[in-house]
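Chains shown are a subset, placed as in the full complex.
All chains are identified by letter, namely A, B and C, in their written order; residue positions are counted from 1 within each chain.
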Amino acid sequence: MIKVGIIGATGYVGAELLRLLLNHPKVQVFKISSVSFIGEEISSIYKNFINKTNLICENAEEVLSNCDVIFTDLPHGLSEEIAEKALSENKLLIDLGADFRLSSESEYLKWYNKKFDKPDIHKYSVYGLPELNKEKIKKSKLIANPGCYPTSIELALLPLLKNSLIHTSRIICDSKSGTTGSGRSLSLTSHYTEVNENFSPYKIGCHRHLPEIEETLNSISKEKVKITFTPHLLPINRGIISTIYLSPKNKINLIELRKIYLDFYKNEPFINILPLGDIAQIKQVRLSNYCNISLHLNHREDGLIIVSTIDNMIKGAAGQAIQNMNLCLGFEETEGLNLISPSF
Amino acid sequence: MIKVGIIGATGYVGAELLRLLLNHPKVQVFKISSVSFIGEEISSIYKNFINKTNLICENAEEVLSNCDVIFTDLPHGLSEEIAEKALSENKLLIDLGADFRLSSESEYLKWYNKKFDKPDIHKYSVYGLPELNKEKIKKSKLIANPGCYPTSIELALLPLLKNSLIHTSRIICDSKSGTTGSGRSLSLTSHYTEVNENFSPYKIGCHRHLPEIEETLNSISKEKVKITFTPHLLPINRGIISTIYLSPKNKINLIELRKIYLDFYKNEPFINILPLGDIAQIKQVRLSNYCNISLHLNHREDGLIIVSTIDNMIKGAAGQAIQNMNLCLGFEETEGLNLISPSF
Amino acid sequence: MIKVGIIGATGYVGAELLRLLLNHPKVQVFKISSVSFIGEEISSIYKNFINKTNLICENAEEVLSNCDVIFTDLPHGLSEEIAEKALSENKLLIDLGADFRLSSESEYLKWYNKKFDKPDIHKYSVYGLPELNKEKIKKSKLIANPGCYPTSIELALLPLLKNSLIHTSRIICDSKSGTTGSGRSLSLTSHYTEVNENFSPYKIGCHRHLPEIEETLNSISKEKVKITFTPHLLPINRGIISTIYLSPKNKINLIELRKIYLDFYKNEPFINILPLGDIAQIKQVRLSNYCNISLHLNHREDGLIIVSTIDNMIKGAAGQAIQNMNLCLGFEETEGLNLISPSF
């Protein structure tokens, strides 16, 4: 049994990773760490783990030295040093933070206001979007797990950009996320009474997922991609939906476009291209690793609208990390991820 | 005291009208009607009216013949005949349905699949957006109260179009509405478990508010306006927010743009142009007659983003109808609408 | 115009008081204070006040020295000194905290772990439940505004205890409250993702409202009242409902019991005794100053069940405080409180 560990297990993404990994048939969660809860049982922090695990939060070093696979779920700037050590011991490290998502140090500096701490190791990292980089992921020991918003948007656009079907200079992504996206840290914007019965855009024009989306899409697009991206906070716990507005180069036939999508994703187990007429919505994918995508035209048929939805905590974080681990370790890609979204 | 009546008082908009009118200092709700509940006290249907009113649902004829001001909240196609009678008796009729919103019969036919029943009276109707048509409204006896989505979008765009600041061929309106918008009628899409913890686009490219938005905006714009409009269902009761994406003709300075908005709306009591940096959100306006508007640039500063929010039941329906009534009757425009949104 | 002020205006109760007082026709909110936000406009903290008031948070002393009526919304232990000063200047002080709710200093010590700071002034205070103490309230200058849970429970039980209809040794109150009850302070128990889709009892057997309920009920009951009280946190913003289980001394006829309730509350404008068969629910009273009460028997007809519901922020706090102010100042009891609960 492969020994896996989680550094930063008490954050929301860490806790979700733990939940999924505990039911993974081919790995054992051997160690977990947390800065704030050292010495405490995880089941005293998240009561859903009562009678499910006796794991105790230790320090990061314990995880790093005792596990074969390490997941890091940390604020940006804290994973590079850990990754360097993991690489030096030939372990697999999957980072769920932002440290390795951008390959451009200048973009990283611009958006995160800091330089790379360990610039030498970035060349070993692979952007862990399996539907884009599967073969590279399989050979890598350092995976940059994508952000939640980028996953929903990139999966919606890859087939279009690959086939140069749209004008790339004005792509509009109107995204909406549940509150787990902002994690367990307390803030007025996550206070129940502020979120409930409300809906609000935030960080208009300045969200850090923007350069990640552009860099990834530019890697597949012949023409430079320019994204306008507005995140919004939904009064629900889980789920992201992105409504994306595009200008096609030529008149779009949706039947043919759907074939292009089906073909592009024909080997991908977690992408559902919905039948024409259906509309993607969050409840179709909640608590699963799926990305559901639906294709639409505006009423003049001169504009294309793509709707894409994922569970931000699973395909947008912990599930995708496990999908990447499966690929790296040579398991079935779907191992431990055979989750069916509840009907309600 | 002016006698007012509501035809269709047991729908959500009708009930909201009743609630607001009962506290209006210058009118008396004298009669209400309902097809389904004739003979029943409104307080037995909506328990919030217990000890507030003894009004009993009667038939429409009772309302029409006994009141000076008539509000109609009916499915499309049912208001024209009533309006004809009201006009013939020189009464004020404010229609909260769709019958008089489109001046073009061909557009009406296209989107509503029927012709005007009483084409002769349409020339007397005025589109009841006070911030656009105040003087006409004051002189009219037949008001077409705007739709909820159109109100949120039109108010956001009027100053831009008046000043020809944007390209009009690709205006993208991503709108989100609470569930009261779909009314009291039962359907699976309004079933609690289907809406809760979900979020979904609907009627992509085919919502009937689209021609209303285009017709209204074209009335002020020199260049033809082409709207892409996607409505989404939010898991909240009240409120609409529209995030609108625009291409400016020239580089936008937000400080100057805000001055243009402030100037355009300088005499309007219900429009708040938020300070730069603030973002409009639904809770700012819930249960009030305000429209809050905030102005933003995307990160390249080549795209303009306007956020506009209203309470769909008040500024988007009942409140705006009362605002129109106040104008028609020569009252203070804010009479009975001095509502402060609850802080939570 | 009477000048009123709020000490502690940026808490949830303070903000709600401000909202209601701004629309009160006979008083002017002249000064407000806040420890944390001195110098800031209240409309920059609560955006719903934009264009409604320019009031700026000052220190408590400014409020105290410039206003005729002072509302205090402070953590326990901070109102006594302010009250002493107000009394010495013959001003009206209405305390929305806990400092004056218990007349017994030993009970206060037991539950709040501190003694009275100013024991001499407690004799001037009146427990501000108008339906119990109206005449005393009218003559008082120092009002202890009741707690939210106590209001819902006491109003449900007063007629029974006055008439000695039930056994008092085992009264079970199962109460459920929306999250505004725990205020604006951040905590994990008010974090959106923790509250949403959850429901939880808390402070079982140790909630500080318990001695208040018992003291108040003992003031009207011939036999000693023993309450079992369990509060629960509801995933909604506003509202309290208490389901109360009682053992009648003799077989109960609900028709007669309802007459007793109607008679007891015959002069009370804010109490609705629902028709038999109807069940009180939160939406009937949200955003109003009403308390709705319904009467039921269990299936063996040997147990009585009373359901009582209020808006915790209005009849349970700010609305009741204004009701008390109206009584003290000789206004109509309903002045400024003519609020109709929204239908949805």
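Simple rule for what comes next: a contact is a pair of C-beta atoms (placed from the backbone, for glycine too) under 8 Å apart; a residue touches a chain by one contact, two chains touch by 3 or more.
It should be emphasised that the depicted structure is a prediction, and the values quoted were computed from it without experimental measurement.
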Of the identical subunits, 3 are placed here; the whole assembly in this file totals 4
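The rule is simple: only the chains that are shown with their structure count from here on.
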For the chain pair with the highest number of C-beta contact pairs, give its two chain identifiers.
A-B
With over half of the numbers shared counting as same, classify the subunit A/subunit B interface as same or different.
same
Chain whose Cα centroid lies nearest the overall Cα centroid
B
For the two copies subunit A and subunit C, what rotation in degrees overlays their C-alpha atoms? Round to the nearest 5.
180
Distance from subunit C to subunit B - Cα centre to Cα centre, in angstrom
36
What is the distance, in whole Å, between the centres of subunit A and subunit C, each centre taken as the mean of its C-alpha atoms?
46
Return the distance between the CA-based centres of subunit A and subunit B, expressed in whole Å.
39
In subunit A, what residues contact two or more other chains?
193-194, 196-197, 235-237
Subunit B residues within the subunit A interface of the complex:
170, 172, 174, 176, 193-194, 196-202, 204-206, 210, 226, 228-230, 232, 234-239, 241, 243, 245, 247, 279-283, 286, 296-300, 303, 305, 307, 344
Note which residues of subunit B are touching subunit C in the complex, please.
12, 15-16, 19, 22-23, 46-52, 180, 197, 237-238, 272, 274, 278, 281, 283-285, 287-288, 290, 292, 313, 338, 340-344
Show which residues of subunit A lie in contact with subunit C when the two form their complex.
12, 179-180, 184, 186-188, 190-197, 235-237
